[in-house]
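What you see is the complex with one protein chain gone and the rest in place.
Chain nomenclature is as follows: A and B, assigned in order of appearance, with residue numbering initiated at 1 for each chain independently.
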Amino acid sequence: MNFNELLEKLKKLDYKDLYHNDFFLTWDKTQKELEAIFTVADTLRYLRENNISPKIFDSGLGISLFRDNSTRTRFSFASACNMLGLEIQDLDEGKSQIAHGETVKETSNMISFMADVIGIRDDMYIGKGHTYQKAVAEYVEEGFKDGVLEQRPTVVNLQCDIDHPTQAMADTLHLIHEFGGIENLKGKKVAMTWAYSPSYGKPLSVPQGIIGLLTRFGMDVVLAHPEGYEVMPEVEEIARKNAEQYGGKFTKTNDMAEAFKDADIVYPKSWAPFAAMEERTNLYGEGKFDEINVLEKKLLAQNAEHKDWACTEEMMKLTKDGKALYLHCLPADITGVSCETGEVDATVFDRYRVPLYKEASYKPYIIAAMIFMQKVKNPEETLQKLVDKNKARLER
Amino acid sequence: MNFNELLEKLKKLDYKDLYHNDFFLTWDKTQKELEAIFTVADTLRYLRENNISPKIFDSGLGISLFRDNSTRTRFSFASACNMLGLEIQDLDEGKSQIAHGETVKETSNMISFMADVIGIRDDMYIGKGHTYQKAVAEYVEEGFKDGVLEQRPTVVNLQCDIDHPTQAMADTLHLIHEFGGIENLKGKKVAMTWAYSPSYGKPLSVPQGIIGLLTRFGMDVVLAHPEGYEVMPEVEEIARKNAEQYGGKFTKTNDMAEAFKDADIVYPKSWAPFAAMEERTNLYGEGKFDEINVLEKKLLAQNAEHKDWACTEEMMKLTKDGKALYLHCLPADITGVSCETGEVDATVFDRYRVPLYKEASYKPYIIAAMIFMQKVKNPEETLQKLVDKNKARLER
Partner (left out) sequence: MNFNELLEKLKKLDYKDLYHNDFFLTWDKTQKELEAIFTVADTLRYLRENNISPKIFDSGLGISLFRDNSTRTRFSFASACNMLGLEIQDLDEGKSQIAHGETVKETSNMISFMADVIGIRDDMYIGKGHTYQKAVAEYVEEGFKDGVLEQRPTVVNLQCDIDHPTQAMADTLHLIHEFGGIENLKGKKVAMTWAYSPSYGKPLSVPQGIIGLLTRFGMDVVLAHPEGYEVMPEVEEIARKNAEQYGGKFTKTNDMAEAFKDADIVYPKSWAPFAAMEERTNLYGEGKFDEINVLEKKLLAQNAEHKDWACTEEMMKLTKDGKALYLHCLPADITGVSCETGEVDATVFDRYRVPLYKEASYKPYIIAAMIFMQKVKNPEETLQKLVDKNKARLER
């Protein structure tokens, strides 16, 4: 779509509640709001690809608050902020859980005097990440109302224990482009399946984000995993309700082949069992680090019983015409490349490398669109102004 | 005050020596110069609150040179630089003392090819921090004169062993706003008192900065601490002279209650005894790390004898109408919250949280004002230009 088509599309959507608001979970948002974000993401990409500066900030900070190292997410957030004119400031709090509200309240305000947006990644402990993000948002709201903060920084969830909205929405925008429109997702079968990995404790937020989001587009979403690898029940419940409301399907199976059968899209990926992660969170809270090590070993042994859960060439043959679109949030554990036995055959991964990289390329634009909608009162007017001004991003 | 009032105020002040000059200690500066910085800080805040870009740099670097970790100071400096258009580059030299002048001279020049300002925090060792900051300034001055540097980066003291000017000035600007004008500080009683904390070696620069600055506004400044917790005698001497010159008072007591009695403002805060810090510096210089550990334990035990030095509800009742303004540079050690027994009761802290956060909010503007005055030849003209241009900080 060209700029005018994108703008026309945006004009038909009601998204005013995105303004001056946070982004925690996709299921907090209406269908129109999500579509508006997809549309603005495409528009910002259009601007950049046409060397038109999408800068709306003359100065300002984007704070990244990460609980663990992350090259990809850090670069995506940095790219999104930079594109809009915000400078990044990292606040690395380490992997420790912050002890009490007092500190969070104070820190949230102290880093926010010039902050327009705070991107938070906190996916390590069940029941913590989302709660923490909400707390930060509440505290800066309070600071804003009390006149401490000149502006109210909005929060963008860059991954929590429940959802990974920037990933799931980047994945979806990729699907929209691959299938030629959001309306074409209707009826497509997507297999969100567990896959074996020799590493431990991968977050649940990716499968949860996917079943919580793709069930909103009338898709036939199958969640497959070995017994014991359940995701959070409340997110399953959301997926179930979505399927009902939006005319799709949400089913579960313990058979990978069943999920792959005739699938249009497959998303095979390792994650840790919810119950185990909950146990780990509790052990962590009690400071029982020896028990955590024991748990970890147990989980790795449990994983190893399911090495047959892999996206092999044979499994791919089961999919629609043997050509389902393969998705992954990257990095994948590739058999014989990054590990002995992993999530995916090297030949499968290789065949899908370009689409996989494209999938990832949407994330900076999704984040930028979220920020744009949070901070700009009249997005349509501002986008039109940017195009009219036609300031070169690079004076080449 | 609105923009025109601020500008009129600025026009009446003589501050030309701030230009192309460093900021080390508040007592290096004249009364008019400090007032000019307060006024520009308010003006920059006015601009930002009215969405007018205060950017004066199109490109350029602000170097932060910190000897230890600091979230707050780092974010304040980053905010100030960003607001004016400078990008931050951190030079983390670790906690080690840099051994000799050769290296300081070379590093100072090597990081300064594009540096407009260098913010330095070096508060760990008595007799070192200020000396180091002066050395950096001298070396870049030399580099500038020799034609090595195209511009002369100015130095901003973000905390040294003697003074903490950005803190003390932010505190003062907070007082100016709370009491409705700098002239209203005259005659007010301020209790700068020691308070118990279970942690060791907190810098002296905060109490020193406060007694060195607030004695200039005709205030009745009382420095209170247990015996053995003396601050640097040369700073006491400055406080004494200030009080004389500016018609205020500077007294000392070893009785916290006496200091709190009828105080308009209280600033209860832990610090290490000057003599002990001096001893530590010497031990450090001699590489006697075991002795440092012994000293540390001794000091913590000494601290523990003074747990009654706390800003309790009872102590607060002694103050003027029981309602003195409570100040702190944050983070505070809050009894029952961040530690078992600390500097302040949780209920007292809680009651003053909003003013405390506001107090902190002035720091980025104070730093920005210092940089502005150091780099801009005609501040009045440039501020007028910024308002006339009316470039939106955020295109909302």
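Of note:
The rule is short, and it goes like this: a contact is a pair of C-beta atoms (placed from the backbone, for glycine too) under 8 Å apart; a residue touches a chain by one contact, two chains touch by 3 or more.
Note that the coordinates shown come from a computational prediction; the quantities given were computed from them, not determined experimentally.
From the set A:R45, A:R67 or A:K375, the residue in touch with the chain omitted from the display is A:R45, counting the whole complex.
When the omitted chain is restored, the residue from A:M1, A:A275, A:V294 or A:A392 that touches it is A:A392. Within the whole complex, the absent chain has one touching residue among A:G60, A:G85 or A:G143, and that is A:G85.
The missing chain lies against subunit B, touching residues 56-61, 87, 89, 91, 100, 102-103, 106-107, 109-111, 113-114, 116, 143, 146-150, 375-378, 382, 385-386. Residues 45, 48-49, 53-55, 71-72, 74-76, 78-79, 82-85, 87-88, 330-331, 334, 337-338, 353-354, 357-358, 360-361, 363-364, 391-396 of subunit A touch the missing chain (whole complex, contact as defined above).
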